[in-house]
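All protein chains but one are shown in place.
Residue numbering begins at 1 within each chain, and the chains themselves are lettered A, B and C in the order written.
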């Protein structure tokens, strides 16, 4: 029986029978219990939305695109399932999966088990094909340079954080993209594409890489690493939700559990942009080794030192092609703004060293020595909610 | 240090130092982990907002009113703390507290312990005074007929469910109320007050009493009753969050845990309005006893029968006074609409009997016999999301 | 060539070729220059929207309904053209048309001339059929009890006045209505229908019948009456826009022109609800005759006395049928709220006597005598913007 679900972003989302079958499996229902933005609710109290509603939203956008472009239902199924491989706290567990299970949230074939597997088989979908779409090996509107995923999450994350930067007009962009082996923008859609890129550019430091989110995520990550290294099987994360993960912490890593619950987070001892250090050298450094050495230099327990060397955000969109009067051209070439954003994006990167409030000074000095920089905590570009 | 928090409803909410001290206690931080609407996210996937942000919102509205009316900071403190007594899933645990701990979420003195107690003492607030404000014993804008609580939650619940019915203009109403022992509306504010009442009237069947929310809540309630009756101390609920409650279910009531997680909920076997039955008789019936007898008549395990006799929603607002040219008059007298809403509200009431999908027919028949009605599941007035 | 227009309410509105042909005629373009709410911008400065965008909006809603219900394109054409018969300031000229041209804005066949007539003929539409739909003689979703017209204007008027009361969820209602000779609501749509009715109920005193809007409208009406009675052909109004009408005033009724432009409006000398007077008697009174007599009694020029006896707002929606388990039933019977609204609506009615600021007292006394009431200006229920 067809179903309607009230969505805060798109209004009424309709589900056909076959979608309902997928949504009703325990594997998909698990997404209800996985926070879309991990620990961002420690900064933005409204950020409690889940992978469940986001997945419905991406499916909805994909269907609108399907009406215009006429592709196969398997792409819609992939849209629905593109995040079914997320572990607790979404990207919060991503490094754990990569490190201990040679896995990431896009290799969904690993989590497609039980009922979900049966349902997909009955519906005639091949799991390998869905995975190819989700990972982008098979190009589609689901995982490409400008995709349905991004169109949904920028607006959704904006709605729930209250940060207006994420607002751009999905439907305007939808009207101006086409698919020709890859997603291509019609020339009249350049402004809309720029708008999406800008939203993303602004959301990074403000939400996705807000230092408090980074600190909470890394505290969780380190605690889980210790649990895994003590024998817990990392693959289990694929069947867990946020509740399970918190209970695991409560049992095995009580201090981290209490700190996350009571918002007694580590503070920044070092927080510097790439200009202040030998960037290439730093990118080759092992976080865990650096933590050990800094901890020793500072004379504090290694548990109280977290070194955060985030990856550089890649602007995949710069590869989007625009259909101009003189043939397909990269968006980056047509739009000087996109090129500028790409260049400016690296400015958002920060090396962070975090520690307990009591040790900020000595850990800061040791880390400064270790990385050969001045001890400094630069203000964020967005210190409106420094917390 | 003054703090700013980005709120999805009110924008930037400012916290003075003394508020930060309260907010930073573990007792207050617990509210981050208590869902504002219990199990409503099973119907509205976006409804994951918490008592934490709502409490900040009520405090914010109260401060705006304080600027106009000039009352004491203790009222603002009470606004901040008015929900600190909520147990897991908010109203989902309310009956448990009342039944097994002679307590409700407004008797906050029971949960004001530890750090929170110390902080309040240091700030010079008397807990008994705060409780008097929260319960309404001392009249204020926090708990009255038209209050800051309601002004926040109607708009907030609307934002997160996506149901437009809750939208009314808080700020317009704020401009037209005054305090004179009790909240009084200036005559020019009657339309704004009507608007608030209507929002509430429409939200009841659509959100607060949606049958799926009722079913999930009652399933949780019954499982917790069994746990408590087997020896678990009900008072513990006051220190638990949603995560703790789910873990308790996982351990002791695995079936309910799985059903809630996988959205395998009971179905309606009976669902009728008051017109179809002897209302006064039914209101005197014990749910648990009725369940036992219906189960026996139907030949199914008592665990599979839930009888839901909800209280009649009281429209306290009908007591609000309006400052008219001919003196203070009850809003109900000035506004025929308010009287009409009050009368119509009882039409939203439903007697529900819920059971496993397999037993709908026989439980329905037994319950029909038991209550002396025809077996019937009336459509909801709002069956847009029948789910 | 298909066209897209960016609408503030519905987002992108698409026009097929044949619609573009209609829209591009001078007769339709005239709607760009006719204010949707007449003189409401004297109270709500943002209320400058026009019949043009509203007409596109109604067409858009009608097309969504067409997809569900499958009716003929002539209904869509009627939706587009349903307001093409409006004269300057929309309802502001309605009485003039009725009185001097035996016409109202729905008898559109009178204005369908020139290019528009040719285009409709070429497209194969019969004008008489379109008119039958617009007037409601042929029942459809365009002019019925719950119709596309209302669904658009409530939300649109809310957007441009900033009054949140008008917000309800169009798309939710659209999903729950069907057409079966007349518009019928499915039982699950009762709440959505109530919501629309409530919005309308609240918008009446706040926007549509705000006393300042009434005063400005009646000042315009009286000035135009004098111009018409001095020889101006009332039928000309059908080809005029707001600019033309203001220029006519500038030339022939300079005082009214200046007063409207500079917002030097008449004030209320009498403003009372139906309870305070012999309602049936008053409804039989001629405004113009009453003005003459009151003016004489007060000793002021007749131009300075305006008597405003508005028609009683009819709640046509009470006739909507709901498809219940026990057959079609009137909405009014299914929903006690609707009945209540209908009863309460008459409470919004006011008799007004307006005059220049200098004469408020003596005109008030004379009018009180004339109507046999106490001289009184009751506060509006909505005095937030008394102006």
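Following the convention adopted for this analysis, a residue touches a chain if its C-beta (ideal position, glycine included) is under 8 Å from a C-beta of that chain, and two chains touch if they have at least 3 such contacts.
Keep in mind the model is a prediction, meaning the values are calculated, not measured.
Interface note for the absent chain: among A:106, A:169 or A:235, the touching residue is A:169.
The residue from C:139, C:159 or C:178 that touches the chain not shown here is C:159.
Here one chain is not drawn; of C:137, C:226 or C:263, the residue touching it is C:263.
Summarising the interface, chain A meets the missing chain with residues 163-165, 167-169, 172, 175-176, 186-192, 194-195, 198, 201-202, 205-206, 325, 335-337, 339-341, 343-344, 347, 378-384, 386. Across the interface with the omitted chain, chain B contributes residues 4, 6, 11-12, 169, 171-172, 175. Mapped onto chain C, the interface with the missing chain covers residues 3-9, 11-12, 24, 26, 29-30, 32-33, 41, 43-46, 48-50, 52-53, 56, 159-163, 241-243, 246-247, 261-263, 384-385, 387.
Basically, only the chains that are shown with their structure count from here on.
Annotation: 40 Å between the Cα-based centres of chain B and chain C. The centroid of the Cα atoms in chain A and the matching centroid in chain B are 34 Å apart. Looking at chain B, one finds that residues 163, 384 touch two or more other chains.
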